[in-house]
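Every protein chain but one is kept in place in this view of the complex.
Here is chain A:
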């Protein structure tokens, strides 16, 4: 039990996916203009990562690992791990499509504000990163679930913090020198946030 808690804290704060592992930077910069849409993006990413984490873990255990029933039945001693990436990407892409349909039907305003970044969750490296890390860290089902949850909550947290900062301080601020307006000041802010999150280092 305690190891699950440690995984959750470690990957949501100490090794934050955006600010420490530098995965998923694209939506982090792209959808952090408004807190409203960043909440939606955070929610969508949490959903996709947690479900993808669980499903890919299941597929890995059942079909791809050397110890899986499929490989044992066929006598494949090396397993089918080389299919990890392609199968995981398939699952992630399908999940993102599903989230897109769901939002279009039920929360059209959020669907509009997320725009192109919603289908881009497919290529959000944090999602594939979680699925592949589950395998390489040798996590079991519960650990995969908590790992996915920790990573995605960490992503949503970083996104929300950034959106809050941008909405209140950065967007439309005339005192920012012109050459720093737009992406540059956001990247500088992201760097400062990363340094701040470095402070969680001693926690675990």
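The rule we apply is simple: a residue touches a chain if its C-beta (ideal position, glycine included) is under 8 Å from a C-beta of that chain, and two chains touch if they have at least 3 such contacts; residues count from 1.
Heads up, the rule we're going with is that contacts and distances are computed from a predicted model.
A chain of this complex does not appear here, and its UniProt-recorded name among "Ion-translocating oxidoreductase complex subunit B", "Cytochrome aa3 subunit 2", "Phosphate-specific transport system accessory protein PhoU" or "Ca-activated chloride channel family protein" is "Ion-translocating oxidoreductase complex subunit B".
For the chain missing from the display, the contacting residue among A:5, A:76 or A:169 is A:76, taking the whole complex into account.
Mapped onto chain A, the interface with the missing chain covers residues 59, 63-64, 70, 74, 76, 80, 83, 86-87, 90-91, 94, 97-98, 101-102, 104-106, 108.
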